[in-house]
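Removed: one protein chain of the complex. Kept in place: all other protein chains.
Letters A, B and C mark the chains as written, and numbering starts fresh at 1 in each.
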Amino acid sequence: MRLLFLGDVVGRAGRAAVVGQLPGLVSRWALDFVVVNGENAAGGFGITEDIAQDLLDAGADVVTTGNHVWDQREALVFIERQPRLLRPLNYPAGTPGRGANLFVARNGARVLVINAMGRVFMEPLDDPFAAIEAALSACPLGEQADAVVIDFHAETTSEKQAVGFFVDGRASLVVGTHTHVPTADHRILPDGTAFMTDVGMCGDYESVIGMDRDEPLNRFLRRIPAGRFQPANGEATLSGVAVEIDETTGLARAVHPVRIGGRLSQIEPPFWA
Amino acid sequence: MRLLFLGDVVGRAGRAAVVGQLPGLVSRWALDFVVVNGENAAGGFGITEDIAQDLLDAGADVVTTGNHVWDQREALVFIERQPRLLRPLNYPAGTPGRGANLFVARNGARVLVINAMGRVFMEPLDDPFAAIEAALSACPLGEQADAVVIDFHAETTSEKQAVGFFVDGRASLVVGTHTHVPTADHRILPDGTAFMTDVGMCGDYESVIGMDRDEPLNRFLRRIPAGRFQPANGEATLSGVAVEIDETTGLARAVHPVRIGGRLSQIEPPFWA
Amino acid sequence: MRLLFLGDVVGRAGRAAVVGQLPGLVSRWALDFVVVNGENAAGGFGITEDIAQDLLDAGADVVTTGNHVWDQREALVFIERQPRLLRPLNYPAGTPGRGANLFVARNGARVLVINAMGRVFMEPLDDPFAAIEAALSACPLGEQADAVVIDFHAETTSEKQAVGFFVDGRASLVVGTHTHVPTADHRILPDGTAFMTDVGMCGDYESVIGMDRDEPLNRFLRRIPAGRFQPANGEATLSGVAVEIDETTGLARAVHPVRIGGRLSQIEPPFWA
Partner (left out) sequence: MRLLFLGDVVGRAGRAAVVGQLPGLVSRWALDFVVVNGENAAGGFGITEDIAQDLLDAGADVVTTGNHVWDQREALVFIERQPRLLRPLNYPAGTPGRGANLFVARNGARVLVINAMGRVFMEPLDDPFAAIEAALSACPLGEQADAVVIDFHAETTSEKQAVGFFVDGRASLVVGTHTHVPTADHRILPDGTAFMTDVGMCGDYESVIGMDRDEPLNRFLRRIPAGRFQPANGEATLSGVAVEIDETTGLARAVHPVRIGGRLSQIEPPFWA
């Protein structure tokens, strides 16, 4: 089973890359399932219903999010009628939308997608480890789920790696998101879960985490805002990770980064060539 | 001019990788200058005089550090007699040791090495941007320095990228350290400075940032320490970045990650093959 | 009904004040119930079984704690056999000890004591608001409980005040602890709950939050530890709050700070004179 995960889509440049290239990848690589993190898709901050639909139309099966999920307030409403949009699982009880859901892939496999948020240097939400445990218990890999994908949106490498080991052997893939920079440590953990500390963003890398660099630099140097953060508008790099999942065990057989277009070194999964 | 930068050496496994492999790389690649971050070399926490000497003997011209620099208290003393060990520049006035220094490379080039620390989600030190500016002004690239290397030890990708753009065209290389995970965004910035958000660690990656995973996982799950952090002892990956520097301008001609041994995907600079 | 709450007991000086003065206050004021926060009682860090017993022997009915609860590791064990020692309620499921419990006061009243910890600028624990809600629902004021006391151990004034309003009318008293400085904003909230943002510490105030000032000052000035934190050993001020609780409603009729001995201005509840 062929799964692609794309990191945080940032602004117009990021959306253009996804909309322009994902349909071709779905068919070229015969993808069974695609997850895209869309928390920065609307001008860098949040996501609208139209933009979520654009990402789904381009080939995403599920759109995950993170700390920016509610920046566009309409998300609080339309998330209730859009089961393919997830928000972090560990928001308080009563939060609109869902943090985990079961989907059917193109090959018929049942894929559990979990979106959770870290707490180190982030907002204080409920315990993500306990929340992930509960979601996995309700729908275990090899029983109700044929594959399990976890988007763990977090700041520190340590918390992300801890989640990887916590679910090793119980998930097909754990990816970190949020830092907007791809890491080079993709690998299969000892018990079969594919892991990558951060998949990076789909955005213009000639920037400070996807934003035009003037205002971030101004704030670091002067400590006084001079304007808003604006997404950088150069060509985006589509940044993500490709996983070949064993259909009997639901564990990873191969994992490889994907970087297409823009400023970063280009790379594609050799096993789908 | 050929420069190699290796990220945070973690514990015995990291030291074994550096001591075992760096001498061979220096000769195979005809390296002119080598910088190694050694802040976690002593059992994961700090550095001793003997260990610093081991890293220098293995081929490092300079050993940089970060927030763990003083974990072994002897560092406060021996740093005064070891000019090749740097501590973050932006500690208060009066701190033992130096945060920047000029060295002579094997090819005779004068290399300014600056070690500074970020402040976002880190300890509050003096402004690293102002400190770097002062160090660059005192010894500018193309005047007193033929090459400039900056080790910016910081948590967030945004602060590291801001430093990159801040000195673009005024340094040969800016690398981030501290997260212990290599990023895949190595590139040459518009005005000629090679950049990589984090070079990763020289340590065992089957771990939580180089540490045996039991205690980190215990703390995330139970929030109560059950013991000390211990470095993981599996085979380390030597993780760093290779830069080809133009000897007339001091700017980067090529940049490429290095990952040798251990669990990560293996990669070497094609331009030195 | 007469209730006294004393803030964080710090080290030997703090213990001496409690052991020396609390028995006299219990009899002089005819106290029905006494709660003492003991998280810093053992050398400034945590609490031992012997020290907990000393505080109970001196007249405390319950000893609450906070982020330092496990600093003395024996607390993980003896808390299981000491129901009068509470640890923050919002630790993960499975944590030793209890965060809330029902006690019988000298006047026969059933007193629910809840100890919870804030999350702003603190460790990430479970949601304290949800945890307090659950504890109150299980044992509501006016039903299973004749009085309810909440020790909310937190850094920021905003989170503490939010807890006050959250339970207003459902608790007899909400006090903040942790900053080691008494606030002067004791009052009865609109629906009858007595509130004080922080009750301060029982410790020597010629200090930095109860600790000898040399090492804290050293760390602020030099950013490098030069030794351990040691409790200051001058005469402690007993610092707390006195509440007169209506026995029919369980709400507060009067609230007043208590400060006896040491460096701070001296004050006692006029309504018990």
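Miscellaneous remarks
Here is the rule we use: a residue touches a chain if its C-beta (ideal position, glycine included) is under 8 Å from a C-beta of that chain, and two chains touch if they have at least 3 such contacts.
Since the structure is predicted, the reported quantities are computational estimates derived from the model, not experimental observations.
Although one chain is not drawn, the whole complex shows that of C:Asn40, C:Thr95, C:Thr179 or C:Thr193 it is C:Thr179 that touches it. The residue from B:Glu49, B:Asp127 or B:Glu268 that touches the chain not shown here is B:Asp127.
Seen across the whole complex, the unshown chain contacts chain C at 121, 129, 155-159, 161-162, 165-166, 179-187, 190, 197-198, 200, 205-209, 213, 216-217, 220-221, 257, 259, 263-265, 267.
Panel shows chain A; residues 70, 76, 91-92, 94-95, 123-125, 221-225 of it touch the chain omitted from the view.
If you put the missing chain back, the residues of chain B touching it would be 92-93, 119-120, 124, 126-127, 130.
Operating definition for what follows: only the chains that are shown with their structure count from here on.
The greatest centre-to-centre gap from chain B, using C-alpha centroids, is found for C.
Chain A and chain B have Cα centroids lying 29 Å from one another.
Per-chain CA centroids place chain A at a distance of 43 Å from chain C. Looking at chain B, one finds that residues 221 touch two or more other chains.
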